[in-house]
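This is the structure, below, for whatever I ask next.
Omission of a single protein chain aside, the complex is shown with its protein chains in their original locations.
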Amino acid sequence: MKFTVLFFVLLFCSLTLAQEDANATDIEINSQTQSACSPDMCDLLMKFGAIEEKLRVIETRLKDSETRLQDSETRLKDSETRLKDSETRLKDSENQIMDLRNKERTKVIFSAAVDGSGHIGPFNTDTTVIYGRVITNIGGAYGQYTGIFTAPVAGVYYFTIFYHAGGSHEGKLLLFKNHQLMIMTHDQPSDSDGADNGGNAVFLELQQGDQVYVRLPTNTHVWGTNYHTTFSGFLVSQI
Amino acid sequence: MKFTVLFFVLLFCSLTLAQEDANATDIEINSQTQSACSPDMCDLLMKFGAIEEKLRVIETRLKDSETRLQDSETRLKDSETRLKDSETRLKDSENQIMDLRNKERTKVIFSAAVDGSGHIGPFNTDTTVIYGRVITNIGGAYGQYTGIFTAPVAGVYYFTIFYHAGGSHEGKLLLFKNHQLMIMTHDQPSDSDGADNGGNAVFLELQQGDQVYVRLPTNTHVWGTNYHTTFSGFLVSQI
Partner (left out) sequence: MKFTVLFFVLLFCSLTLAQEDANATDIEINSQTQSACSPDMCDLLMKFGAIEEKLRVIETRLKDSETRLQDSETRLKDSETRLKDSETRLKDSENQIMDLRNKERTKVIFSAAVDGSGHIGPFNTDTTVIYGRVITNIGGAYGQYTGIFTAPVAGVYYFTIFYHAGGSHEGKLLLFKNHQLMIMTHDQPSDSDGADNGGNAVFLELQQGDQVYVRLPTNTHVWGTNYHTTFSGFLVSQI
């Protein structure tokens, strides 16, 4: 195509200015056309051919760039979709981690012993035992001055009580969830046996605000020194 | 280069049509060549120059675009690699979270008390104690009607038992893992002491399906009201 055009155009050149010398140019063309046109026209034609060649190169490069761009756009679109998906999954993971961490951070653990000397009781009315010597109270759910544990979160909790008591009176402790008796421990009075021990334990499902405490019934007693008679509990698992 | 070509071409113009007037065009060219060619040829040459200029601009822009495209492709490749890596890590994190959540969700917690009035036993054969008053049974691993706890998953479990018994017979409870005695609690009969208390606790590694239960041996008894004699346990940690 290029040489066809060149041929016709050079033919035109030779008709108008056939006597021109083409040696002035160092651009390589075939010897047949070299002497057929003026060097100026030849330059123009060659330049023209060079432009056409450049255009072809540019078109090829542009086509290539467009293809690569199209490919990049497709990959970018795919990456954006994957990124969006990853962000959604990451957010979900973060929420789950936050939930796990919150559960892990929610610590409710206490141990307390009755704090005194000699017997607690017997009293002439049922009495909530106040375990005044707080050994551990992570989360502060146990009330040192009330003896009442109040669930800070819904969950399953473990409670355990132990007592020691002299034998002259009945030793008896009742563990309540709100106003409901859950477990107890007691022993009969005995003149011949100097002392009694008892204990119990229970897992309880509690709602937030539920109260757990230990009652000493009328006319019973427990030993009140710092190390025998204890009340402990912890949050096993949030619901 | 451009002006050399222009010069030769315009020289050719002046040889063929030297009398033409070039004032019709407003494109600025040097005054020496302005009068050397016909306005039509000049237009063509200027147009030619403009095309060359356009080509140069296009080539520059194309080169720039190709560079930017190359850069974008590199960055895209890098992003894809990082995205792939993030997706792998995210998947791994999700699996770990799922594992943690499954462990957190696997709750096995129970408490039950014997459910009756007066004594359970003495019997003339060893008997599995059925703690019929279920207080808590998260995960349903404790069998209310069999007294048998069956581990739903492998793990370390905590078990604790407490009993109360009148003194007229021996009070005795044995805690078994499958057919193996693990811990016990008992007290001698006593005519002078009206009642006995006992308890024990143990952490046991269990495989899925392992059974834990409490046996009342021949000729022993425990007190059977709802609050004294209890059996509790929970899954501390999955293995």
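Letters are used for the chains, namely A and B, taken in the order the chains are written, and counting of residues starts over at 1 for each.
Quick note on the criterion: a contact is a pair of C-beta atoms (placed from the backbone, for glycine too) under 8 Å apart; a residue touches a chain by one contact, two chains touch by 3 or more.
What you see is a predicted model, and the numbers here were worked out from it, not measured in a lab.
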item: Contacts of subunit A with the absent chain, listed as residue ranges; value: 5, 8-9, 11-12, 15-16, 48, 51-52, 55, 58-59, 62, 65-66, 69, 72-73, 76, 79-80, 83, 86-87, 90, 93-94, 97, 100-101, 104, 107, 109-111, 113, 135-136, 138, 160, 162, 164, 190, 192-197, 199, 201, 227-228, 230, 232, 234
item: Absent chain, residues of subunit B that touch it; value: 16-17, 38-41, 43-44, 47-48, 51, 54-55, 58, 61-62, 65, 68-69, 72, 75-76, 79, 82-83, 86, 89-90, 93, 96-97, 100, 103, 156, 158, 160, 174, 181-190, 192-193, 196-205, 236-237
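The criterion applied here is as follows: only the chains that are shown with their structure count from here on.
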item: Between subunit B and subunit A, distance of the C-alpha-averaged centres to the nearest whole Å; value: 8
